[in-house]
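Removed from the display is one protein chain of the complex; every other protein chain stays in position.
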Amino acid sequence: MDSAYAIDTLFTLFSITLIILMVPGFAMLEAGLVRTKNVSSVLTVNVMIYAVASMAFILVGFHLAFGDFQSTTMSQWAFFMFQMAFVGKAINIMSGGVGERARLLPLTLFTVIMGALIYPTVVNISWGSDWLKDTVFDLNMVDLAGSTVIHSTGGWTLLAAILIIGARKGRYSGNQIRVIPASNIPLVVLGAMLLWIGWFGFNGGSVGSIATKEAADSVALTIFNTNTAGLAGAIVAGALIYLRYKLFDITMILNGALGGLVAVTAAPHLYTMLDAIAVGGIGGALVVFAVPLFDRFRIDDPVGALSVHLINGIWGTLAVGLFASDSANGVTLLGQLKGVGVVAVFVFSISFAIIFLINKVFPFRASDEDQVQGLDVSECGLEAYPEFKRAI
Amino acid sequence: MDSAYAIDTLFTLFSITLIILMVPGFAMLEAGLVRTKNVSSVLTVNVMIYAVASMAFILVGFHLAFGDFQSTTMSQWAFFMFQMAFVGKAINIMSGGVGERARLLPLTLFTVIMGALIYPTVVNISWGSDWLKDTVFDLNMVDLAGSTVIHSTGGWTLLAAILIIGARKGRYSGNQIRVIPASNIPLVVLGAMLLWIGWFGFNGGSVGSIATKEAADSVALTIFNTNTAGLAGAIVAGALIYLRYKLFDITMILNGALGGLVAVTAAPHLYTMLDAIAVGGIGGALVVFAVPLFDRFRIDDPVGALSVHLINGIWGTLAVGLFASDSANGVTLLGQLKGVGVVAVFVFSISFAIIFLINKVFPFRASDEDQVQGLDVSECGLEAYPEFKRAI
Partner (left out) sequence: MDSAYAIDTLFTLFSITLIILMVPGFAMLEAGLVRTKNVSSVLTVNVMIYAVASMAFILVGFHLAFGDFQSTTMSQWAFFMFQMAFVGKAINIMSGGVGERARLLPLTLFTVIMGALIYPTVVNISWGSDWLKDTVFDLNMVDLAGSTVIHSTGGWTLLAAILIIGARKGRYSGNQIRVIPASNIPLVVLGAMLLWIGWFGFNGGSVGSIATKEAADSVALTIFNTNTAGLAGAIVAGALIYLRYKLFDITMILNGALGGLVAVTAAPHLYTMLDAIAVGGIGGALVVFAVPLFDRFRIDDPVGALSVHLINGIWGTLAVGLFASDSANGVTLLGQLKGVGVVAVFVFSISFAIIFLINKVFPFRASDEDQVQGLDVSECGLEAYPEFKRAI
């Protein structure tokens, strides 16, 4: 008994550590993908989100999500911190996609509301004490580690934000789409790999226990399938790009891997190895097709967050209905679709309303001059690489 | 029994791994904060310290600190390595603050003495077999993971070193203080976040066991409070800087987080969540006020190590007396103050004497020409970024 409590506490602390490693993961990925003149700004947003969203969640959000829930199988503090470690991720998804033009002060205000209220509400109806239970909004979707709760939540918020904030200056003019290359590829790779490894804690930890033989098998299968979906996403994205362009595009390969990881996240504990390959591989393909599609609609997303997190958050949640539906676990495609839809409507509308209101008082969009000069100077007062002479 | 031994060994190995992740953490933080011409030198110092201090400690220092102590609750090798993982940190604190002008050979000699003798003596009287017990120097301060033993020890050594070595050439002239910007902000963020995460192992591992329900709760609370103090330090530092300058200064936000982490380190197992917020938040504020103060006194510390580690090492140790003092645990503000004072006098005077002596034979300070050219060329024979054209 004591031993199971100790093992599960240690397991959860281990998982927490991996998830928090995603904070530098996201930060490095985004810092590598944007232009050098916006790198400090993007990094500051990432650190701010971790600090502010986590604090908002431990002071307010946790209670909203879980009510009086007490963990009895592991230390309550480990459970509390594990839940806290999730909250920033949904906001990171949003902040990455509005990079290079969104200002820090309104982002900080929105982070408080997202961490204290919006995200905890989604958790409440999906994983938590569920105050909408027994209504028409009763959700019984399977979403182990948040294909919907984290990833499409972040994605819908991002979509709302982009509609209000608009594209980066100079990105679209007439029929032209200006390609803006990533400024630091080693940081992109480092960041993506830290996210990949962090995902083991995210999904593995979400199983909730490792202290019995059955639980240990479930955790190990979960981490195995999580990784396998990432492998498949990378391979499929890389192969599609190579077949089309005869080039190996590392940013697309990594986004394919991340797409596969997002997709498998809803049910890595229920899939076979081949299921995981299929779910992750399709996830990688979706990224390759979605990235140019968003550009066609003038939806400017410098890090590909909508393709990775929104599209694959939806795909991953529906995939449970296709691959792991059976009468024993009660999973149905319709139930999954309902979960996707309820979260979509709730998150998109509330996020849109709040971003719209904040935007009236503290405009999110940096001025054209500030965008041209770079947000590092106007927002942070320091450049990311002041000693390196710029070629462009 | 066997199971508790296995769990605690695994827990300690996990903690060790996190602490050693602080080696690249410190290295990246410092490499990002100094100018490009000194980056290789700073990195070499960090790797040298890990190698040399650890070797000095396992060959000599451990026995000095702990005598014949044998761990019976976990593998002796895990206990040995856990203690070893700490030693470099105190020296890292010192080496960072004398960056951009201290030479490697005398630093290496000092590292041997610090790792073999000075740091182990501090450990001995604080955590170890305590050969000064029952004298007037008997310390009974509470200092779980080293606000004093590690952080202010490193800080006092640094202060002694700066007094002997002096400021970087060109930093102060007349009444002018020349601002020298950090050269690589992504590395600063990466390094600070690795330190933050490494701290979970530092403080969590210092609880010493996770194998019972009570111990597991203590470890989880420790890690929770550690993180919370970091959050609070970041938020307070960021808010103060924003209120003053209307800018988000990421280096100050991160130093605020690190200040909060240093401050909470003395007793994260004894605080409530609100205590941790207060202790860490004050820690963040202290950093913001201390950084310009040291400059006013012409104490040149390129990475802010005195503000983060010395000031908050002292604050954190005293805070235990303010927030966690009660008759049951015997903690008193006076007892904490005595601990701070004894370590201060011992470490400052012995460090000053040894650095002074080494300096007579192998001068620490690089020549003005070498400083202008950068220490990478004169000390390491290689530049950090030879292909990037310099703007300044």
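Think of it as A and B in the order they're written, each chain with its own count starting at 1.
Operating definition for what follows: a residue touches a chain if its C-beta (ideal position, glycine included) is under 8 Å from a C-beta of that chain, and two chains touch if they have at least 3 such contacts.
Everything numeric in this text was worked out from a predicted model, so none of it was measured.
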{"item": "Hidden partner chain, touching residue among A:Val60, A:Leu105, A:Leu132 or A:Ile250", "value": "A:Ile250"}
{"item": "Candidates B:Ser75, B:Thr212, B:Thr332 or B:Asn359 - the one touching the absent chain", "value": "B:Ser75"}
{"item": "Positions on chain A contacted by the hidden chain, ascending", "value": "3-4, 7, 10-11, 14, 18, 35-36, 181-186, 189-190, 193-194, 196-197, 200, 204, 210-213, 215-217, 219-221, 223-224, 227-228, 230-232, 234-235, 238, 242, 245, 247-251, 253-254, 257, 273, 385, 388-392"}
{"item": "Positions on chain B where the hidden chain makes contact", "value": "2-3, 5-7, 9-10, 12-14, 16-17, 20-21, 23-24, 27-28, 31-32, 39-41, 43-44, 46-48, 50-52, 54-55, 58, 74-78, 80-81, 104-105, 184, 187, 190, 379-390"}
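Everything below uses one rule, namely that only the chains that are shown with their structure count from here on.
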{"item": "Superposition of chain A upon chain B: rotation angle, C-alpha, nearest 5 degrees", "value": "120"}
{"item": "Chain A and chain B, separation of their C-alpha mean positions in angstrom", "value": "33"}
